[in-house]
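Can you keep this structure in mind? I'll have questions shortly.
All protein chains but one are shown in place.
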Amino acid sequence: MILRLAHVEVAVDDLDAAHGFYVGLLGFVEHSRDGGRLLLRGCEELDCWSLSLVERGGPGLTHSAYRVAVRADLDELEALHARLGLATERLPAGHEPGHGPLLRVATPDGHRSEFVHEIDEIDPYVEGRLALPMRRPAAHPGGVPPTRIDHVSLRVPGVAESLRYWCDTLGFSASELWLREDEQPHIAWIRRQTRSHDVALGEAPEPAFHHFAYAVADAAALVRAADLLGDARQQQRIEWGPGRHGATNALAMYVRDPAGNRLELYAGDYARDLDRPPLRWRVPDYRLQGHSWWGFPAPDSFGETAPLLEPDSPASARA
Amino acid sequence: MILRLAHVEVAVDDLDAAHGFYVGLLGFVEHSRDGGRLLLRGCEELDCWSLSLVERGGPGLTHSAYRVAVRADLDELEALHARLGLATERLPAGHEPGHGPLLRVATPDGHRSEFVHEIDEIDPYVEGRLALPMRRPAAHPGGVPPTRIDHVSLRVPGVAESLRYWCDTLGFSASELWLREDEQPHIAWIRRQTRSHDVALGEAPEPAFHHFAYAVADAAALVRAADLLGDARQQQRIEWGPGRHGATNALAMYVRDPAGNRLELYAGDYARDLDRPPLRWRVPDYRLQGHSWWGFPAPDSFGETAPLLEPDSPASARA
Amino acid sequence: MILRLAHVEVAVDDLDAAHGFYVGLLGFVEHSRDGGRLLLRGCEELDCWSLSLVERGGPGLTHSAYRVAVRADLDELEALHARLGLATERLPAGHEPGHGPLLRVATPDGHRSEFVHEIDEIDPYVEGRLALPMRRPAAHPGGVPPTRIDHVSLRVPGVAESLRYWCDTLGFSASELWLREDEQPHIAWIRRQTRSHDVALGEAPEPAFHHFAYAVADAAALVRAADLLGDARQQQRIEWGPGRHGATNALAMYVRDPAGNRLELYAGDYARDLDRPPLRWRVPDYRLQGHSWWGFPAPDSFGETAPLLEPDSPASARA
Partner (left out) sequence: MILRLAHVEVAVDDLDAAHGFYVGLLGFVEHSRDGGRLLLRGCEELDCWSLSLVERGGPGLTHSAYRVAVRADLDELEALHARLGLATERLPAGHEPGHGPLLRVATPDGHRSEFVHEIDEIDPYVEGRLALPMRRPAAHPGGVPPTRIDHVSLRVPGVAESLRYWCDTLGFSASELWLREDEQPHIAWIRRQTRSHDVALGEAPEPAFHHFAYAVADAAALVRAADLLGDARQQQRIEWGPGRHGATNALAMYVRDPAGNRLELYAGDYARDLDRPPLRWRVPDYRLQGHSWWGFPAPDSFGETAPLLEPDSPASARA
């Protein structure tokens, strides 16, 4: 059983610039920097990391990863993908730092996913006392800061077909749908936990990467994020927001990192059981009220996507 | 499989006073008022109601109710409680308005629980358009408002024994524990979803009711709640807070309703998988930092509890 | 000595629609509605009213009004305007409800101002106790609410010339200036109290009315305002924001009322003594960072202005 989104791996072109942006400006917590790879987490996460930034010519996404309930789920998911004729690969414990054995798969809609059960948590105790577990880190008082990974937004060439894989086969549940006039889904928000989504699937000519999202505490944290960018004379990195989404009911702001990857900072959300029917947004509601409950439109650049990149091979494994 | 807390039923002594407080002042959304019973929900809930206030000599709790994944879970839970020698009762669809068939049980630690699968949702569409689903209701712009039911806090005569029932038998997972010097739990926060808790179990001589909690949007909503109470010259209803809990990391305020029931307004929280080990708070951390991260103590009255009341019998069923 | 902006009078085309918007949706406090005139105030004001809405074919501005330190200031201001060859008019106590004797003048840049000393305050006591003076009104818990009038933004055909009147003659102090490449001011923010401005003067071909502004408590109140508009399906009334201004450092949102008048909701600001030199914004900073510290531009419609309307004459005085 899939539990939730666990991490994303995003390509950047300059790891120093990425470090300055994610750690220095926004306040992500650094787990490690090794070779061309920077591993980060939000300040309330106990998982040792949830964002992998690799220096290999970004922007782009190599894969998203999902935690499963027990290790045996990997066998079941391997068999399931084999039955579908999709490539799978087992990677040993430690291939991802702090992670147990992995299953890597090609999805039918052109993406790569990893499944994993064991993810090391950081030790929440210092000298026997709880030391700020899931809290604002005393060691890094600046920044926004982001609290935890929230979702990844993928572009797929057929949302309806993708939902057959993600929902009917993998057990994701659609929380909200934006329907075209022909009642076919144009964007689907799907999840394995009770918030609005782990993954968003949006229609596009080719598989591609739209954005990834981290939660922040509240509206005040979004204001702080926007102010930090303005104060650093980087207001041009803000692509949309802060604003309220109709779909998902979140307060959100989209920011471009120095490599051009789109990061959403996300506050709010709701809880609803997985067996409930999805909320359905219809044209012409969506553009005005589904995307932007406060009415201001996304800029043209919001349609841009980043490519999907090949993950590294075991032969080039990160030791 | 139990999904989450679904509702609580709380006794009040004056339903008009309760209506003024919960609906008029705090901004709960009214589902129905019928006979001596007022059914309410938070403004982001689609479940038709999550709080039942009954006029029968409060303060007190009759029962808490939990949603299960499929109707067949009721049979399984009935058999499980029978094996434990605990009283069970099946109640027909409609016994609780808008609910399907129920299983009512006596818990081994002296409480009453209901399990139910079918709970009607409100229609989120008006004239074919999404009408503020899970949002601030246009029809009720005042109040705080509370967004959704969060948890119930029960007192039990032995937390360790209670955890054997709630966790080992029913499948709840402890997120945080306050341990005594003998390493036995004094308070346990347990859940079936990934937030910190559906239920808190605290040690006490007898089974009793400590409080129930509704989520609010953020710190600003808590400030607004405190201001509304002050403006209405009801500041004496505020028992503790607003303040930050160490355990659960929530911003919270405890308020006494006109009957004396303790309502917690709750902002913040975090997400963590159910299979993770609980965070452990130890004396002397707890009083200073577990309960009150900002250091100010709870008043003596915070130790007071309210009684458990008999639920109505089917013979006196609410038609 | 002029103390501050006291009120503005704005024209609307439908007083019922204005009442629904200002009182019903945004939470302005109603002082009175009489004939074609609705008098309102913010929830923290003790002045009996600060916004006059008149039903006479809006959008448009008839005048802005300023409180003076003593009644004798009216004589001095009358003489001063006479020396400048500008029309003046004395109006008796009660011409504006709750106001003492007024001096009405034509400004050299095409606007009308009123000066007044006596403005009735509401009684802040109920049964001998302070009843929410300068606070959130218990009688009107909905809405944003706006707290107090902040400033009025006028368009004038020559900002440099206007500053000679407003600053050199009347004693206003410029807090911030947006300078053109020739170092001439394009917009000036001027004040008689220590916040950033009572009046903004912006260059335009003809004298005109750009917007008026009310303060709100904080960023959370701006979010609430935007949500209330979205929930009411009036998101199209939001013209810009919520966002951060560079100039004045305020969080702000511009909203069009049903008649088309532009209302700014304004949070933040700072304090600086009147004798300090103005902060100077220069091209190309202004469009990106002076107007929008977060980078998103104002829409084209933000250039639109509303006309200046003739004030009523004493002959048609409001009895």
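So that you can tell them apart, the chains are marked A, B and C in the order they are listed, and the count of residues begins at 1 in each.
To be clear about the criterion, a residue touches a chain if its C-beta (ideal position, glycine included) is under 8 Å from a C-beta of that chain, and two chains touch if they have at least 3 such contacts.
Since this is a predicted model, take the numbers as computed values, not measurements.
Engineer: Please pick, from C:27, C:185 or C:246, the residue that touches the omitted chain in the full complex.
Structural biologist: Hidden-chain contact among the options goes to C:246.
Engineer: Write down which of C:78, C:203, C:218 or C:231 is the residue touching the left-out chain.
Structural biologist: Considering the complete complex, C:218 is the one touching the chain left out.
Engineer: Consider the whole complex, including the chain that is not shown, and state which of B:61, B:187, B:226 or B:247 touches that chain.
Structural biologist: Considering the complete complex, B:226 is the one touching the chain left out.
Engineer: Can you list, in ascending order, the chain A residues touching the missing chain?
Structural biologist: Where chain A meets the chain not shown: residues 132, 135-138, 141-143, 218, 220, 223, 227-228, 231-232.
Engineer: Using the touch rule from the top, list residues of chain C that touch the missing partner.
Structural biologist: Interface with the chain not displayed, on the chain C side: 3-4, 44, 46, 67, 69, 121, 124, 128-130, 133-135, 147-148, 193-195, 217-220, 246, 249, 267-268, 270-273, 275-276, 279-282, 285, 289-290.
Engineer: Considering the entire assembly, which residues of chain B contact the chain that has been omitted?
Structural biologist: So the residues of chain B touching the missing chain come out as 219-220, 223, 226-227, 229-230, 233, 235-238, 240, 242-244, 246, 251, 288-289, 292-296.
Assume only the chains that are shown with their structure count from here on.
Engineer: Would you mind pulling out the distance in Å between where the CA atoms of chain A average out and where those of chain B do?
Structural biologist: Roughly 31 Å, centre to centre.
Engineer: When the centre of a chain is set as the mean of its C-alpha atoms, what distance in Å lies between chain B and chain C?
Structural biologist: 47
Engineer: At least two partner chains per residue is the criterion; list those residues in chain A.
Structural biologist: Those would be 219-220, 246, 289.
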